[in-house]
Each structure stands twice: as structure tokens, then as C-alpha cells.
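With one protein chain removed, the remaining protein chains of the complex are shown where they sit.
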Amino acid sequence: MMNPAMTFEGAHPLAATIARLVWLLPLLPLLGFLINGALAMLGAAKIGPADPSEGHHSEGHGNGHGGVHGHEHDDAHDHADHGHPPRHKFAGIVSLVGPGVLVAAFLLASAIFFAMRGVEMEHPYVLTLFSWMPVGDLNLNATILLDPLSMTMVMVVTGVGMLIHIFSVGYMQDDPGYPRYFAYLNLFVFFMLILVLGGSYPLLFVGWEGVGLCSYLLIGFWFSEKANADAGKKAFIVNRIGDFGFLVAMFLMFANLGTLDILGVADKAKDLPMGGAVATAIALFLFLGCTGKSAQIPLYTWLPDAMAGPTPVSALIHAATMVTAGVYLVARASGVFSMAPVAQLTVAAVGALTAFFAATIGLKQWDIKKVLAYSTVSQLGYMFVGVGVGAYVAGIFHLATHAFFKALLFLGSGSVIYAMHKAYHATHNHDDAQDMRNMGGLRHHMPITFCLMWIATLAIAGIPLFSGFFSKDEILAAVFARTHGSTLAEASLLGIPGSTVLFIVYGLGLVSALMTAIYMTRMMLYTFHGPNRTGEAERPHLAEAPWVMTGPLVVLGILAAFGGWLNVPALLGAIGPVGGLEHWLEPVVGENALRTTLGEAAHLSHSTELVLVGTAIAIAVAGIAFAVWRLKPAALVAKKDAPAAEGIARVLENKYFVDEGYDAAIVQPTVAVSRNVLWKGFDAGVIDGLFVNGSALLARAFGWMGSQLQTGHLGTYAWVLLIGVLTILGAFTYR
Amino acid sequence: MLAEALALSAVLFAIGVIGVLTRRNAIIIFMCVELMLNAVNLSFVALSTLYGASGQVFVVFTMTVAAAEAAVGLAIIIAIFRHVKTVNLQNINLLKG
Partner (left out) sequence: MQPNEFHPIAYSAAFYFFGLTALASAIAFVTRKSPVAAAMWLVNVMFCLAGLYVMLDAQFIGAIQVLVYAGAIMVVFLFVIMLLNLGHASELADARGRWGQVLALLVGLALVAPLLALSKGDLLNRMIPPDLAARAAAAAAAPTAGGVIGPVAEPLFKEYLLAFELTSVLLLAAIVGAVVLGKRRTDAR
């Protein structure tokens, strides 16, 4: 079936603008990947990955023992005091190409964005590149789908990606794998752009898998440390479970809707019965894919471990872009989701549970990156609550603001780790550079990072006028609004009425918001306030990172502070134009969002809205105040002197022992079955024993029989020959 | 007479086979093979009355091959006899590796 956009392709107003060069967007990072990859291979003959034995080492910690491995890593600053080690011989050209392609891509994206602002977008712009898979009934083209939603994602990916690339130039400068790092990072952006621009689900899936691959490669970037390589494998394997869901969803789409085209599916989904089994199944399987990629319950365990990668990678892939792909997918498939209220409730419930659950774990983590990792899981939960209840704009809005402030937090923590590591390295101390118990008082040493990270903290906590406030509040308000007069409220999940589910979701959201404020403030207090616990010898070496690193932080700081102006709520109409993002995304998700709210825009009375906003603000302030009141950074002791945690704190510190639980419930039985049944029973017994050795035995038996015929006596041979002759002759004569 | 000639050929061939199977003297076995060749030659000649002289040409070739075979075969028998002092195949199993 032709979708409307196809029909209009030739005459689309965007075809006459720079938007026709949209295919260049993914191509630019790909070019960067090819160049950097070639340089990495050329340089690989000389310099391999960092050797842990030389004191390089391991930013990551396996899970559950955060911080046991002492010295932290970042080859970048090893040897700082022995004079700089020689940089990679291609470092110059890589520093130019790696961030360069991203700058170019961002400029192009901006140009396309302004071109899109300039024309009336009645239909999405679909650019068909080439015929990809013409197989039977399935005629799949490689198409680029450019609409406000994908444009928003492109802006986030290229914009935040560009800043993080620039930051990486400083952070990774002395790493022996410098070109390899940028090659992977460029490749990641390439796949991410394929993901957001792909015009069909299979193409989206190509990007989906591609970013997974890059994530794996970058988590295990310092693969000479086993924990890092294991973390990479864990991420990869856990994601495969989700990808299975995505694949099944695509099969279902093709079987039931007859198309895999994004617009085609959206078009056909309208005709599905409301709440029918097909739409629900497709939506739930898609969401299974999302739980893997976006680290939701039950597949979230890989994300905290993914912190083993370099910190800019955590910022780009595991906070700002890749992990939000699931949110994007739900918004993309909003046509299907809005037809399946049960699936929507599931998404919202899982999102809220994840937000709550991860926030509690975040309360007791000591590793600065682990705090941020659980915070990311928690915030992703918020996004799913948003898109789950059909407030797609709110979800995407939070995605964008989260990309700003979480990227800032990660890069800021990278800055801190950089300084800590440098200090430890200067004194040959092998203590943990990521443990907050070893920090404290850093505000005196790194004032810029300190200020910027506070901005991000206020943003994530939901302090008014900072970006996170707008987006988080919008999500919570949307949930509240849908408790009445929506398809969700009328549906039920596991026997619980939809409105009850939504109230629970709302409650969990509020509690999570409180805990978010607490753990973020806790992180800031322990890191930057109070006395310094790094050590007497190290203290003089603590210093702000170079400008190539703080520069991107400043830009992100501005975005984190003012990102909320993207979509100002009507209530605060006084401060700027209302609902920018809402209008921008309206052509894509508007209709589907309305379907959930029964045809009328979700509406809350002015007073209700004021109460909700007031509650949110009160909770944010209370969280921060509580943390400041209760937590005493001065009382904290350095990690090596710290006592083991007790009681509930121990449970939280160990992340509810979920990893151990998965290990006991899934991994160990799988291993046991594999070892005892599949390996020792089937492989060794049936395959090796029966088939391999059995066939050899059979051949030997025949060989033995044959050898018995070889008596060496001509008479025997004559007899055998005669028998053969008789057989053939008989066969010819008496057939 | 064609049918009789072919029947004789078949019987002579079978007698040659029986000889090969029953005798153990290498030279006699060899002669049995010659008998089989002659039986085949008889077939060729008999059928050449139907199909022209090509069959007779084949007989000439067969005889040539038989002569060559006899020369080489007997030389082998002499060589073996020198080695094991017998031509009884029961006692010769040099073919067994």
C-alpha cells in the first residue's frame, strides 16, 4: 500500500530545501568511522590496548563490589608526572576528524531543522535511497523518514554527541586506543542516526542493533581488564533478550498488517480493533525490546555495569542517546500503542516501578558513576511513564532535557574522575578514583565543574525553571490527567482498574522524584562539599580539567538550565512561548495521543494543575533539604577506612541482590543445564559419542570388514570378482 | 550356427572361470584366462558375420594383448618362482600389504 508520504514525495516542500541532503547526516559519522578505523588499524601494529599491569586501569568495577578494584583508570592521565607519554601518532588527525564529522553533522542537522521550520509540514518527508529487500510480498526500501520526531532526535544526537566528542578529545587524549575510541564513537553516531531516521522498522532495527554493537565495543573498550570485557558481554547478551521481542513484534506487524514501513504501520494500526490482541501483542513485544535497550525492569541490570566504559561513552550512549531509543520507539509506534491500553498501562507501570526501584538503589551507591547510572535507569522509567500514558510529547521532552542534564552530570563526573585519577597517579596511589568517599571538598579545586553540576542536579531534582522541572512535571501531570476520561482509565491491568494503576504510577513518580532529589544532593554533597578525603599528598594535584573538557560542560550547563523553554506549560505562559515542542511534534503523535484521551486534549483544571505543580516543587525542595539536613559529609571517612554497611543500607548498596538473584535463578540453572545436559549429555554423549565417534566407528567397522577381504590370495579375489560379475549380469538379464 | 557358436563361447568362458576358481597352479590359471579370452574371441568372430569385419579386427587386438600378457605374466611367474620356489597360489599372498 502506498502511504500518503510516498505519494507526495516528489512534490514535498522539503525536497526543494537542504533537507534533501538528509542522507548525508548518517554518512558523515560513517566517514569518520572509516577514517579513524583505518588509522586505528594502521597504528595498532605499534600500540595495543592499555596494559593493566602498568598501572593503567579499569574505570569499571564489576558489580556488587563497586570499588574493590582499586586504581581507576583513564589511561589518559597515566604518567602525567613523568612528562607526557607520547600521544598516539595519529592523535592529531583523529582529533580533527572524530569531532569534525559530528560538528559537520550538527551544522547540517541545524540547517535541515531551520528548513523544516520554514515550510508547512503536512506530511513527513520520505526519501527513498535504494531498494533493500524485495522478497516476495515484502518490498522493503531503504528510506529515510524525516519528520519532527526524528528531527528532534537528530538534534539531540548530533548536538549532545558533538559536545561529548569534543570532551573526549581531552578525556582520552593519552589513551593508546585513541583512534579506535573515536572510530567506535563515530560508528555509534552513524547507527544512532540510522535508528532515528530509518523509515521502516527493519531499518530502525539495523540502527538498534548497530548501537548495541557499539555499546558493547565501548563498554569493553579497555578489554584487557576482564571486568570490563564481562560488562560488555553482559550488556550485549541482556540486550539480545529484548531484541527477540523487537523481532517478534516485527513478525507480528508483517503477518497482521502486511507492512513494515513506519508510516504504513501507523496507517494500518488505525484500523485495528481498540484494545485487540494484535495491537496489544505487537506493543508488548516492542516494549520487551525497549526494556532491554532502555534498561527497564527486568532487563536493567546491564546499564550500571556499562559504566565500565570510558565516562564520555557513559554520557553519550548510556545516558543521552542509545538508552532513550526505547522511548523513541514507543513514540514512533504510538499508533500501535494507542490502540492497546493494556500495553500502555504495562509500559507506564513498568516505567514507574523502574523509576522507584532504581532511585532507591541510587540512594546508597558510593561509586559516583553508579549513582548516575541508577539515576539514568530511574529517569528512563519516567520517560516510559510519559510515553506509556500516551503523553508522547512529555516523554520526548523529558528525553531531551535528560540528555542535557544527564550528559552534563556524566561529563562532570568524568571531569572529577579525571582530576582524581591525575592526583592519585601523581602520588602513585592505587585508591579508587570513582568512590565518593575518597572525594569531598572538590568545590575548591574544580569550581566550574562544581557550579555546572549543581545546575544539572537542580534540573534533575525538578527545581522550578530548570529544564527537568518542566519535563518531569509534565509527565506527572499527564499521568494524573489520564486517571479519568481516558482509554487507560477504562482498561485494567492484571485485574487492577486502570485508574488505580495510574494513581499508583503517579504516587511512585512522586516518591521517586523525592528520592531523586535526595540521592543527587547526596552525590553533590559527598563529592564537592565538606572536607577533602582524597589524601594529604594528593590534594595539591587536584585541579580543573582543560578547557576542551569544560567547554562542552558549559554549553550543556546552559542547555540543562534553559532546556525547559522548549515546551513551556500553559500555566507558566508568562515566561515564554507555550508548548513549542508540543506543536512541533503534533503532526506525528498528536492524533495518537488524542486517541488515548478520548479525542479531547488532556485537561486539568487550573487549580488542580497548581496543586500538582506545587506538590512537585515541594517534593523537590524537601528532598534537597532533607539530604542537606541529614547527610553530614564531614562525618564521612575515606573508602579504605569505611565500615561495611548494615541492614537496609547493605541491601541497597548491593542493589537488592538482583544480579545475584538473576545469577541464581537464571544464569546458574542455564549453566547447569548447559553443562550437564547439553554439554555432557547431548554434546559429549550424542553428538560426540553417537555421531562423531559413532560414524568413525562405523567406518572402522567397514574398514575392518574390507581388510578381512584382503587376504592376498588371488583365489579369494577371483571369487569376489565373480560374485560381482554374476550380480551385474543377473541384474541385466533377469530384471 | 550363430546361436551355437555363441553358446559354445559362453560354455567355454564358464569352463575357464571354473578353472580359475578351482586350480591353484598359477600357470594353469593363466591358461584358463587364455581359454576365456579365446571364448570371447569366438563371440567376436561369430558376431562379425552379422556386423562386418570389425569384430575380426578386435580379435587381432585381443591376440596381441594376450601375447603381451603371456610374456609379462610368465615372466612374473618365473620371478615369483625364483623367490618362493612354488607356483601354487595357496602359498603366495604377496598382495597382502
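As written, the chains take the letters A and B, and residue 1 is the first residue of each chain.
What we mean here is this: a residue touches a chain if its C-beta (ideal position, glycine included) is under 8 Å from a C-beta of that chain, and two chains touch if they have at least 3 such contacts.
These numbers were taken from a predicted model, which means no experiment stands behind them.
Chemist: Across the whole complex, list the residues on chain A that are touched by the chain not included here.
Modeler: 715, 722, 725-726, 729-730, 732-734
Chemist: On chain B, where is the contact patch with the chain that was removed from view?
Modeler: 1-19, 21-25, 27-28, 30-32, 34-35, 38, 41-42, 45-54, 56-57, 59-61, 63-72, 74-79, 81-82, 86-88, 90
FYI, only the chains that are shown with their structure count from here on.
Chemist: Using Cα averages as centroids, what's the distance between chain A and chain B in whole Å?
Modeler: Each chain's C-alpha centroid was found; their separation is 86 Å.
Chemist: Which residues of chain A touch chain B in their complex?
Modeler: Touch residues, chain A against chain B: 710-715, 717-719, 722.
Chemist: For chain B, which residues count as touching chain A in their complex?
Modeler: Chain B reaches chain A through residues 17, 20-21, 24, 29, 89-90, 92-97.
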